[in-house]
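In this view, the complex is presented without one of its protein chains, the others remaining in place.
We just call them A and B in the order they show up, numbering each chain from 1.
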Amino acid sequence: MSDGKRKGFKVKINNLLIIIFFLVTNIGVMFLLYPSLILDTVDNGHWLIVLIHGFSHIALFGLLLFGVSKLKEPNILKNLPKKRWAVSLTLLVPISLFIIGTVIVAIRTYAEFTTVLFLNQTPMFYVMVIFITTAGYIGLGSMESIFRTTFLIAATSSYVIVVIFILSFFNAEWYNFFPAKVSNFDFLLEMPFITGFLILSPTFLFIAFLPKGKKFNYKTVFWFSWLLILFIFMAAYSPMLVFGNEIARNFTFPYIEMLATVDIDWSIFETLTSLFGLSLLIYATLFLGMLLHILRTLYQSIFQTSKLHASIAMVIIVIFITAVANMISTWEQVQSHIIWIVPLRFYTFISLLIFIFWIGRRDKHET
Amino acid sequence: MKRNYWIKIIISFVLLALLSGCWDSRDINYRSTPILMGVTKDEDLYHVYLIIPVSVVSEQRNLAKVDGKGATIVDAIEQIKKKIETTIDLEHIGFVVLGEELGREGIGKIINTFMRMRDMPATPTVAFTQEDMDSYIDQMIETFQKVGVPIFGFLEKQAGWEIYNPEVSLWQVYRGIHSYTSDIAIPIISSNENLEMDYFGASVLKNGKIVETLDALEVLLMNLLNNEENVIKTFITIDETTDVELVERDVEYDYKYNGDQIDLTIKLEFVMIVAEAEDHLNDEDIQKKFEEKVEKDTLQLVKKLQDKHADVLGISNRIRKNYTHNELKNFLNETYPNINVKVEVEAVIENNGKIRNLNNDDFEDWDKQKQD
């Protein structure tokens, strides 16, 4: 076996790891809050929202991928200019804040979901602690190890997810797809749409922070990201197909409620809901772990400290996050906090893209 | 690096140990899992009954009845929880039986409560009973113990509930109450000496209130029109002497817009087997009799429901695509009653069972051709 051949293999496998991570985290993030956001946006013609969201996600992901693929080093932190503080202030600190905000809201949401589904009596604080501890443990590893963890988790749980995806259309009635007419485009400027717009984008962040020497085929990864539209469609439409949109919007977690209606005789478990919920929760924990990992590298880069120092700082930030998340007491507040993060989200991605573009220009001029 | 790594693990374990989350910890043998819930109203209080399987040392499994009263459903369940030592897990409830008088007052709030409750599943079967709930539950338990039906048979949804029952789940009731374009019919059952549950028809709900009652044949037709899969292989009695078994059926809804008017043609196609017939009838006669009967009954059913502004046949569901969300809000009250419905029935006899029908002239066509 020649060296070139072996490198060829290496490329392929990294593709697979990245694709699996991308899909798994998106599944983990998508099925809780996202369906109700889409349902809230309009009264009829949800397919348009699904398509707009899907294409905008793919466009953003494609832009990020394209930008990173042109860089010499895929990790933007390796490309920082000498005047570090300027970039730190304008780019890295907002990203960190964005990540912290996302983690706080996500932790709270998943804890809420857990207490609804499994641990009725357990105080939410402890549920949050177990999530954040696990995510922190995952985040302390290298990014490579997070990818490999995801691979193992996907290998053990993906078949459950596939079966559930198929069964989620078990009770579907085709006529509930309608009303499908698009009456107007007022929704584009309304809050539910803006809140939901690019809400999955935190799962793309890792693309800008890949470890050095990671070479993969950007095109393959991009084509696989089209599966996202399918997932969004499933998240929004399978509860609608079962209940009809006027009822699906009554539920806090429409997709989960839809799964609760599936009555299967052959499983050893009573409902699919718990199985799916568990898969979602571990996928989401992986996602949180990745965010915390990025946070750690950001900290390391902003303050130029050692790895150990950054790890300790991450633990402290995690404690802070738990404390803040514990202060959010009602579900209403969670929803208002999601809106708070929205400007940060747009700022983060626009500045990230501009920064990548700038690095590309700089590299070009240097050579 | 390696040492740090171990410190991390130890820290996480210590954290976990500190948490020692045992809030939900309660062993399965200290939990009761009711399988049936009965709800009635006793004056102003809700009266909730639960049937709980009680394991005893012997191989038999016994059923126990517990009940409680409260201002709300949850309150009543709390009362029951106070009565017995074990924790009550509602997750395994397979049946919810409601008193029919509740249905007249409206069960929307009860169903909402059930859907809202964290530990109530969405899949139990819902039914009404016209009897006194107390005696009904006693009768159920007694029958169970007398006949010795294994408890697993009781839990199997296929057993005990007649095959042409409109078996309705809790979430379907919820959907029926809140949907803009459909309503739901809930079966009426009663205890019986020999059967676990007997079947008496179904109540049509409109916004959670009973507005109409359907009899057995109407329920069967309703299921036929709703494309229920398990309707086939059922018997239909045409008159005192004739009975056919349905083998296959096909339903088609044909909508035509005629200005403001909507014309609907329901085309029903059947394949059937003759189960019981007088000797002098040939296939064509039976066929005609059947077609006439089904056509008449279906039309009657549709008219009856249209009068009450309730749609359990899926007529409105199928034209959702032509309207927007806002237009659908009042669809059942405004547009649905004015749909002109026509029914066309076409039936084919597959065979006559084990006996040939000698009245048929099987060689008629052949003879004609010969003469030509």
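One rule holds for everything that comes next: contacts are C-beta pairs under 8 Å (C-beta built on N, C-alpha and C of every residue); 3 or more make two chains touch, one makes a residue touch a chain.
Just so it is clear, contacts and distances are computed from a predicted model.
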Hidden subunit of the complex - UniProt protein name among "Spore germination protein XA", "Branched-chain amino acid ABC transporter permease", "DRTGG domain-containing protein" or "Nitrate reductase large subunit": "Spore germination protein XA"
Given A:L48, A:L97, A:L119 or A:V182, the one touching the chain that is not displayed: A:L119
Touching residue (missing chain; options A:V221, A:L286 or A:I317): A:L286
Of A:I18, A:V68, A:V87 or A:I153, the one touching the omitted chain in the full complex: A:I153
Chain B residues touching the omitted chain (full complex): 2, 5-6, 9, 12, 16, 19-22, 24-29, 31, 33, 35, 53, 55, 57, 61, 89, 91-92, 94, 119, 151-152, 155
Touch list for chain A against the chain that is not drawn: 1, 6, 9-10, 13, 114, 118-119, 122, 127, 130-131, 134, 137-138, 141-142, 144-149, 151-153, 156, 213, 267-271, 274, 278, 281-282, 285-286, 289
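FYI, only the chains that are shown with their structure count from here on.
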Distance between the centres, which are taken as Cα means, of chain B and chain A, whole angstrom: 40
Residue ranges of chain B touching chain A (in the complex, touch as defined): 4, 8, 12, 15-16, 19, 21, 23-24, 91-92, 118-119, 121-123, 169, 171, 174-175, 178-181, 314, 317-318, 320-321, 323-328
Chain A residues within the chain B interface of the complex: 43-44, 116, 118-123, 126, 129-130, 133, 136-137, 140, 173, 175-181, 183, 243-247, 250, 257, 260-261, 263, 270-271, 308, 311
